[in-house]
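All protein chains but one are shown in place.
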Amino acid sequence: MSVLDTIRKYREAGYYKEFDYHWGMTVDLDRCTGCEACVVACQAENNLPIVGESSFAQRREIKWMRIERYWEGEYPNAKLNFIPMFCQQCDEAPCETACPVFATYHNQDGLNTQIYNRCIGTRTCAVYCPYEVRYFNWFTYTWDEPLERQLNPDVSVREKGVMEKCTFCIQRIRQAKDLAKDDDRRKVRDGEVTPACAQSCPTEALVFGDLNDPESRVSKMANDPRGYQVLEEQNTSPSVVYLQKVHGDEEAI
Amino acid sequence: MLSVHNRPPKIQAIAKQEFREGVRVNVSVLEALKPLRKSALLGIIGIVGIVVGLKINAAYSTHLKPVQPIEFSHRIHAGENQIECLYCHSSADRSPSAGVPSVAKCVGCHERIATVRDSAEIAKLNAYWQAQEPIPWIKVHDVPDFVHFTHKRHVLAGLECQQCHGPVETMDRIERVADLTMPWCTDCHTLNQTDNGLDCYTCHK
Amino acid sequence: MTSINRRDFFKFVGAGGAGAGAGYLYAELVKRPQELLVPQVVPPEDYSPGLATWYNTVCNQCSGGCGISVRIREGEAKKIEGNPVHPVNQGRLCALGQSGLNALYNPDRLKTPLRNNNEGRFQGIEWEEAIDELAQKLNESRARRQSDRVQLLTGNIRGHVNGLIGHFMEWVGVASHMQYDFTRPANLYEANQLTFGQSMLPYYDIRNTHYLLSFGADYLGTWLSPVHNSLGYGHLRQGQTEKRGTCIQVEPRMSLSGANADEWLPAVPGSEGSLALGIANVIANGHYTGADQAEWANALTTYTPSNIARLTGISEVDIERIAEEFFTNASLAIAGGAATAGTEGVATHIAVNALNYLAGNIGQKGGVIFNSDPGFAQTSTFEHANYQQMITLAEKMKNNEVDILILHDTNPIFSMPSSSNFQEAMENVPLVVALSGFMDETTAMADLILPTDNYLESWGDDVPEPAVGFSVASISQPVVSRLYDTRSLGDILIDTARMMGTEVSWDSTEAYIQDVWSRIYAQQGGDPSGFDNFWRSALEAGVWGQETASTNQGSTVKPFPVNQLSDVSNKLEGDESEYPFVLHPYLTLTFLDGRGANLPWQQELPDPLTSVVYNSWVELNPGTAVELGVKEGDVLEVTSPSGTIRAPAFIYEAIRPDVVAMPIGQGHEQYGRYAEQRGVNPIDLVVPNFDQRSGALAWAGTRVKILKTGERVLLIKTDGITRTLGRQILGPSEAEHG
Amino acid sequence: MVMKKLFDHGEPSYEQVNQDVIKSLIETGPKYWMLLATTVGITVVCFIVPWMYQIHMGVGVAGMNRNAVWGTYLSNFIFWIGLSHSGTLLSAVLHITQSDWRKSIYRSAEAMTLFSLMVAATFVMVHVGRLWFIHWSFPIPNPMGLWPNFRSPIMFDVMAITTYLTASSIFIYMGSVPDFAAVRDYSSGLRRRIYTVLSFGWRGTSKEWHTLGWAYTFFAVLVIPLAVSVHSIVSWDFALSTVPGLHQTIFAPYFVCGAIYSGTAGIVTVMYCLRRFLGFERYIGKIHVDYLGKLLIALSMIWTYINIMELFTGWYSGSSAEIEFLKFRLFGFYAPMYWEMILFCAFVPLLMLFKSVRLNWNRMLVISILINIGMLSERFIIVSTSLPRKLLPDSYGFYFPSPAEISITVGSFAMFATLFLIFIKVFPAVSIYEVKETLNPLRRAEKT
Partner (left out) sequence: MDITGTFQYEEDAISAAQGLHAAGIKNVSLMSPIPMHAAEKALGLGKSNVRKFTLIGAILGGLGGFSMCVATALVFIMPTGGRAIIALPPYLLITYETTILIGVLSTLVGFFLVAKLPAWKNRPYRVEANVNRFVVAVESPSSNEVKKAEQIIRGAGALGIEQTGGTL
């Protein structure tokens, strides 16, 4: 019976809503300046490799967090829009179904996870991902001595042939849960855990938290009328809500 | 275009020769396989040999029971002298890693215990202390780098150290008793209904 | 059944044996290598394996003065984050600051003292020997009473290490200590001296302003304290309950701040000051009602909107509208970057100060706020060397008037135009001692190299400048033990002084800093819990501050300086017919003035506006590019009256057609494996002019011509197509905009 | 049943069939060995060596990048899977419909299926990042206790290809058992022993024929839906994604049609070689090339129709992503390749409307090779023009194969040739007993 219950629990999409957390993030494009502090923060936290110039030339960079640029208009009315792009932790992620070996799956916290040492490198997930936020290790990247000392021991170093992606700094979430447990709390409090990108963001454009908790900052932000999801029409139900940039000619908050 | 009829005569001759009417043919498969018997036997013996080799390795390898730089005996310390595990592995209840006692800690005790002060192994310890060098203990319970294992959670959950590390208090040289494979972890997690214990990211990193 | 003969038997035995051997070896092969479990000999107080500890210190990657927390595990630094209690960055940190780890663990750090063996090679020597050599030479100089022939040249050093340097100069007889930092806004200091009577940086309250008018200041990228400015920007946009702030950016090439502004006004390069005065004119003549209104109106008569529109290319309507908006809103005007790096940089700053004055922004929330003195008296007599002084120094060196040149953390050979001949001048100095962490162009010229600690390994303190509206000081402490046989600047100075036989009362920089802070502690009236507690809590927090309202309101702006400025437009060097384009070099937030180029994370960080990595490029307006038949990746030869460099073209949407922009930072000849032989240094193109008032290098006032070489390279960038193509990426209503 | 004229040069006698076929197996001249040595050499140098290098270094040796994570390896995989399609499928369909003309060509067609399938499977191995863990994608017990994800399209593929490979090998093997017995009877020594084992001691009793007939028919029946499903599933690897240009409803029939198309063209090429180099002119004649030609015309028309539909649906959708991708495909860097494909696969086959073309082996050889060049380009274009034009313009990219990929592609043809060369010396390349079935019973007594 318990097995059946468990199955039933997972029967529907969005099952994690019955669980403790549904981690999500909001990106306020009106605050985001495109300074890329988050990009380096992510690189530092998650042991992203230094791939080298030739890899960049072949567009094989590995940046779980990247800033995309979109121009509007022509000179002199050219406008530049930045949009940080990272794993949207879709509830109905196309990438997850693609993996033949369960290297990527949806966990009970609403996270789209990637188990690096399970990956066999078919790269199907990267093809399926509409946001193109999955990055492949084309080689085994090394660090020039002694740069490897800065590697975060809480995150594995990926070898060649492995797909990797943003995990909302799951090691930090794990740590926060651990500490909450020490205090005999069932749940992590809002603000106790922040991914490296949101932590570093100088304009506080990124807000991270539990979307299951209506009182959390991220839930309130996600309900902002400016909120939208990128490529909504793909029906991937991302956990990341973007707040649209306010244009100077519009009167808005 | 080349036709059948003007093919070189030699080929025709060979073809004719091959067909010998009335020849008796043995259709038995076993008969045909007969010459292979010895090779097959050889192969089987080889495979058995490999299995035996693996077993021998498992039985005699010191990998699970490495020789440590100092013949430290848990039997004496934890068994006979009843020292609490956490006395030496002091961070086990507050850190992912249990920690090994510092050289200072070892020396601290042994300075005062007159009976054993002069044994050969203690002399080794003192040598390390004199040189102010750490003791290069060999890791016995080593999980792969992609595994996140936290002692703290397990100790705080009330697990006895012996549950994973075996009867340490009876071992002279420490030995790995658990196989530390993934099902070994997950079976226990399933059995004890741990919170999210079967989520991959509980242990993988 | 065939029988098994002897031969067969041996075969079987052999097969079994081989199998067993293979099995055994295979099992050995697939085993994970045994790891060691190495304990501490004597564990540090707060050491716990597997647990991270955070130590607070100060970021030294730029002069923003952010407080940082460094995550340490098993004695290694793992991550740098902003110190959440530090008022400058409030837990946030920029890319360059976070790349500090790359500086600490850089494979190209100098590891031991080196001596130039006069064959162009460096040989490792012992510290004793190195210090002894320096001490000896200094002693000789002291004996000859030629203290003026010893020159100390450092980068921007803040806090009490300067005090220690001051002591050192006294001890050993060094007359002059100069600090040279390319990014220091010397013109701003000078202008504030002239208008407010204070050579300091006031607090620009971006956070609370409703209308931010920036003349070339890339406040989100490189200007003053970008992290603090960004924090303010975030609040300005979405944090203010009453109104979403508006940002206007005036600059010929869209910077990061320009990209985020509501309006980007590509004024004629060099005319930003005039535009400011034009706006001031409108305000003074229509809005301003102060007692000195007539005086102002009189002073600004020539700056009528129509004149200014002609001069700047900004329409009269815009000027008048901006003036009105600027006056009616809680506003703030700032200037910086190329706009103030011309021959009239100080004048431009004065013009902007005037604008702030006329709009009543001085001392107001959301305006220009003056900080009260934190009470940290500077004890040193160093001067911030501007370009003019550097040239003078070069002259001196050339004329053999300098015997010993002691360098620390500054790279004038890279950040001064090659026409300044600093390098040749250095060759005439008998002893060049470089106290440096890396082998850069200037260090490579040294006779003796003393490797210094990384900032994460050394002691110091800092008073952020600009401050944040109240008194703040931060302590910088070593967060990791030294990686190599290096010493900190202060320790080297103390050691040298001791070697020279001077009585030094402090054993180390740490002792000195502690001593200074104990005096501050006493000055502040002391805390009942005692200095040790105070010291410990300051160390733990990494910052100490007194949140008291500033009493310093700044002097009023008099029309006087404005009146004197007949023309605030920067002069451009080069004949327009021969050199049709204006060179717009700019600081990048990835490398700043080039100091970040040796950090692999920064090299791999796509430029925020172009996404180019690992290279230099020349930005061209799309129209200009079509005219010249240039496509992205075409190698262009950029020639100014003082030099020629070659770099690939990048077609940039938001740049004036008569401007070509180039990022500063690449083009190092010596700076470790990540920076060497990569891109070009546009400073080499700059015609060495300087601002008459401040003597600062006018690095934005050069005309160039460009020539297509016919060569093509792949310009390495991470962007594909930077148009949304009508897709709803930027939001539902974006379809109309895009 | 109306017997069409199956043999151009008159019917051979029964004995002659045995002799002709077995001769091709047994007589091996130096030319064969030289050819085999060449193909093996090319396989090693162009395929194995770069592959080993890639395993050592990582997939980065290939030209793929972040924007196009799939490349030539995968397009080659589809190509070879496609090539595998007509052999077994055609053989099975024609077996069920009792078309006699199939009988002299089906063996080598099935061999083509088997070997191109093997090459395709190799490409999967070349493609994956961590070959040494590829067994995780098979439903076999493992020490982690974790099984593959059967919800994944890739797993459909794994299962389909495994099944197809198994079924095809059994299909070709079972059909060859009586012929193995014939070879056994014609040989002596070691070869006889080998063929005794291979033929399971086949004697040709009525019981055996009866059972084989039934079993063979069931194989045929099972293989037909399987073959269709395999290429549909391969197409779903693409179509189940959200990539513009891949996310097409028409993909399954498109792939199946394309597969049969290229496979049939492949058969023509193989037939030509069998005739030319093994002397099967007598058994492979006008009727085969004529029928195959007609089949090719029909397939080419279906293929063309689907291609037009693909463009139409893309354009009609009005979606910017689709249109952008179409623009890239029709006018972008790879446009010449696209138009080459259209020329070779839509227009060149129309030449076969002329009987003079259809009945001329040399002309048919050229056309069949052109069609397969076109189909190879088609697969390449599918991968290399869709993936770099996904949904976010900022992540638009470009893909060009690296030398390693090109070399491995070349090597794969050599590998196929190697396998085929080995095949013709192991399997009777023309089915002896089925050819005999089509002969006039009266000829059975005749001696050569």
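Each chain carries a letter (A, B, C and D) given by its place in the written order, and its residues are counted from 1.
Following the convention adopted for this analysis, a residue touches a chain if its C-beta (ideal position, glycine included) is under 8 Å from a C-beta of that chain, and two chains touch if they have at least 3 such contacts.
Fair warning: this is a prediction, and the values are worked out from it, not measured in the lab.
Touched by the hidden chain within the whole complex are the displayed chains A, B, D.
For the chain left out of this panel, the touching residue among D:His9, D:His56, D:Arg203 or D:Lys294 is D:Arg203.
Here one chain is not drawn; of D:Phe218, D:Trp315 or D:Phe331, the residue touching it is D:Phe218. The chain not shown here is touched by just one of A:Phe102, A:Tyr116, A:Phe208 or A:Tyr228, and that residue is A:Phe102. Touch with the chain that is not drawn comes from one residue among D:Thr38, D:Ser99 or D:Thr163, which is D:Thr163. Interface residues of chain B facing the missing partner chain: 19-31, 186, 198, 200.
As for the chain not pictured, it touches chain D at residues 13-15, 18, 139, 145-152, 155-156, 159-160, 162-163, 166-167, 170, 174, 178, 181-182, 185, 200-215, 218-219, 222-223, 225-226, 229, 233, 433-434, 436-437, 441, 444-445.
Where chain A meets the missing chain, the touching residues are 3, 6-7, 10-15, 90-97, 99, 102, 104-106, 237.
The working rule: only the chains that are shown with their structure count from here on.
Chain pairs B-C and B-D differ in how many C-beta pairs are in contact, and the one with more is B-C. Placing every chain at the mean of its C-alpha atoms, the farthest one from chain D is found to be C. Taking the mean of each chain's C-alpha atoms as its centre, the chain lying closest to the overall protein C-alpha centroid is A. One inter-chain figure worth recording: chain B and chain D are separated by 45 Å, centre to centre, where each centre is the mean of the chain's CA atoms.
A separation of 63 Å divides the Cα centre of chain C from that of chain D. Put simply, the C-alpha centre of chain A and that of chain B have 36 angstrom between them. Shown for chain A are the residues that touch two or more other chains, namely 59, 61, 68-70, 105, 118, 231.
Residue positions 67, 146, 391-395, 397 of chain D each touch two or more of the other chains. Taken as a contact graph, the chains are fully connected, with every chain touching every other chain.
Partner chain A is touched in their complex by these residues of chain D: 57-60, 63-67, 69-70, 127-131, 133-134, 136-137, 146-149, 151-155, 158, 237, 240-243, 246, 387, 390-395, 397-398. On the side of chain B, the complex with chain C involves touching residues 34, 37-38, 41-43, 45-58, 61, 63, 66, 91, 94-97, 99-104, 128-129, 132-139, 142, 144, 150-151.
Contacts from chain A toward chain C in the complex involve residues 28-31, 33-37, 39-41, 43-45, 50-51, 53, 56-57, 59, 61, 63, 66-72, 74-76, 78-83, 144-147, 149-153, 196, 199-205, 226, 228, 230-233, 242, 244-248, 252-253.
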